[in-house]
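Part of the complex only, each chain left as placed.
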Amino acid sequence: MADPRFFSRAGPLSLGVLAERTGARIGSGADPEHLMRDVAPLEAAGPDEVAFLDNRKYLSAFEVTKAGAAFVHPSLADRAPKGLVPLITEQPYRAYALAAQAFYPEPMAAPGIHPSAVIDTTARLGEGAVVDAHAVIGAQALIGRRCRIGAGSVVGTGCVLGDDVRIGAHVTVSHAIIGSRVTLYPGVRVGQDGFGFAPDPKRAVKVPQLGRVVIEDDVEIGANTTIDRGAGPDTFIGAGTMIDNLVQIGHNVRIGRGCILAALIGISGSTQIGDFAMIGGQAGFSGHLVIGNGARIGAQCGVMRDVPAGATVVGTPAVPMKEFFRQVAALHRLAKQKGGSSEGE
Amino acid sequence: MADPRFFSRAGPLSLGVLAERTGARIGSGADPEHLMRDVAPLEAAGPDEVAFLDNRKYLSAFEVTKAGAAFVHPSLADRAPKGLVPLITEQPYRAYALAAQAFYPEPMAAPGIHPSAVIDTTARLGEGAVVDAHAVIGAQALIGRRCRIGAGSVVGTGCVLGDDVRIGAHVTVSHAIIGSRVTLYPGVRVGQDGFGFAPDPKRAVKVPQLGRVVIEDDVEIGANTTIDRGAGPDTFIGAGTMIDNLVQIGHNVRIGRGCILAALIGISGSTQIGDFAMIGGQAGFSGHLVIGNGARIGAQCGVMRDVPAGATVVGTPAVPMKEFFRQVAALHRLAKQKGGSSEGE
């Protein structure tokens, strides 16, 4: 079970409750009142714990698990060992996630506002909002219901947060309009000036950055990620997009809904990324590109041109995946030949 | 116009004032007393707004703009539509930047020192300096006139800041001598120990890092960028250099004047970069290199050898740009051939 110094377990929960919370169907003959006490992996689970099988790779572990119940796809439910109650669902990993949420609900913050927080008298906080020690909230800021502002975080003048926004410690938010159920992990920087200046032999001239950052509902932004505000247009992150740690998003960038961005990605100014794109770690994008819906961009990819919707690209400069691996193979063969024939060159 | 929750507009400003502030010349026949109210892009501007044309790509937008005035190069001024006052200048984007600064002056911070700030009694603050909530200023620190220290930022013992330095929230500065008009964006880390230790089979031995970070005038350093102090010599950033977010600068690195560094660059210890170099995002440098004045380093470039002044290099390992694109083309052709002849290999 999870370390009780850090996690509080709820429960026990009956199979019936778990089925209801996850949308799974209880295997025939099982008692819906039967109680489960925890989630656990297939290999470690005991008779009062719930596991899951999502990847066929673990089918043999499933067949011998001691778990009391497990989420499993309908096509594999009949592989359950004796004593295991199959909880049948088309999306076993999603069901496991919901069950784990039920056993380990997000801890309630101690309600209220820490006396060391500095909150401008013109800021408005929704019912149930929590403001941790040393946080700072600027003039005219609007903070939604049940928002949590972490220790030391700074929400600037005029910023708007929807309901249930969770802001970790040491986050900086300025010039931003943020939806509901958004999570900003510790050290996130949202809304600072973009990298904008007019070159000048004597001294570069700063171009005032007059846009904002707009973040829609259900977005997560990873630790120490930086999102500059727009130069005139806004920088925009669509609903449900998940961004990992240490990502750089330049001014005027527009990211669609439901995208997944791994860590250490850099997106240069004014590039647009469609809905449901998936981008690997350390990939980089030139400015002013258009990346289509559903595009998949490989890790460390260097994208210098537009990418059509649905395409998968890899490499620097980015090429379609098939071509990338053909190039890799061709280069491998070439190096072998030349290595033999002209080593001494 | 810019969102009034975040930006306060000054003005209106007469064409005469705008010409004077930007060095532009008012097209013949126009009334210098004519008032403008805002800046705007060519497509959106109305009769009391000022736009600009810097890139010929937007010439057709210029020819039909409804803007009241626009900064434009002398060679294109005669393409102005009827009703538009051309504001003629060799550097239209620079003039626009100055006009935008005139309409949207940097907001004045509420003067003074927040009562929650912790300032050592031996620190000295120049006239007009502003210290935000929860900032910490160490012993013997010297803070210049009109400096602004953002919420929660920490300026360590003995640090020196010139005049008009702007430090965002959550910045850490130690062991640093900083010039005037320098901007450190939120989360910047300046002056911590470099990555220095003597290997030892039992336990690496820390090498005391006895240098400083010296930052000259007019430098900007982007959010969450890290600059380690020198090991003995100083780490040095020359005047007017612009550094984007999430950049890593190792100990003893020396960067010249007027350089531009995009995001997520890593520069290993003791590398020297000349004046006016331009470095693309995610580029990386081995240690102890010498990069000449005016060199241009492509995005994601892996630089393992010295680069001569004025050269442009791309790729990993970095090669001259011409060669890089020849390699890309050659590899593309090779993959095609082999793809046809030996797919099954």
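So that you can tell them apart, the chains are marked A and B in the order they are listed, and the count of residues begins at 1 in each.
We adopt the following convention: a residue touches a chain if its C-beta (ideal position, glycine included) is under 8 Å from a C-beta of that chain, and two chains touch if they have at least 3 such contacts.
Because the structure is predicted, anything quoted here is derived from the model rather than measured.
Visitor: In this structure file, how many copies does the full complex comprise, given 2 in place?
Guide: This complex, considered in full, is made up of 3 identical copies.
Methods note: only the chains that are shown with their structure count from here on.
Visitor: What residues of chain B sit close enough to touch chain A in their complex?
Guide: 2-3, 5-7, 39, 41, 91, 93-94, 96-98, 100-101, 103-104, 114, 116, 132-134, 150-152, 168-170, 185-187, 218, 220, 222-224, 240, 242, 244-246, 258, 262-264, 281-282, 299-300, 315-316, 328, 331-332, 334-339, 342, 345
Visitor: Can you name the residues of chain A that touch chain B in the complex?
Guide: Of all residues in chain A, those touching chain B are 116, 118, 134, 136, 140, 152, 154, 157-158, 160, 170, 172, 174-175, 187, 189, 192-193, 195, 197-200, 203-208, 210-212, 224, 226, 228, 232, 246, 248, 250, 264, 266, 268, 282, 284, 286, 300, 302, 316-317, 319, 323, 326-327, 329-331, 333-334.
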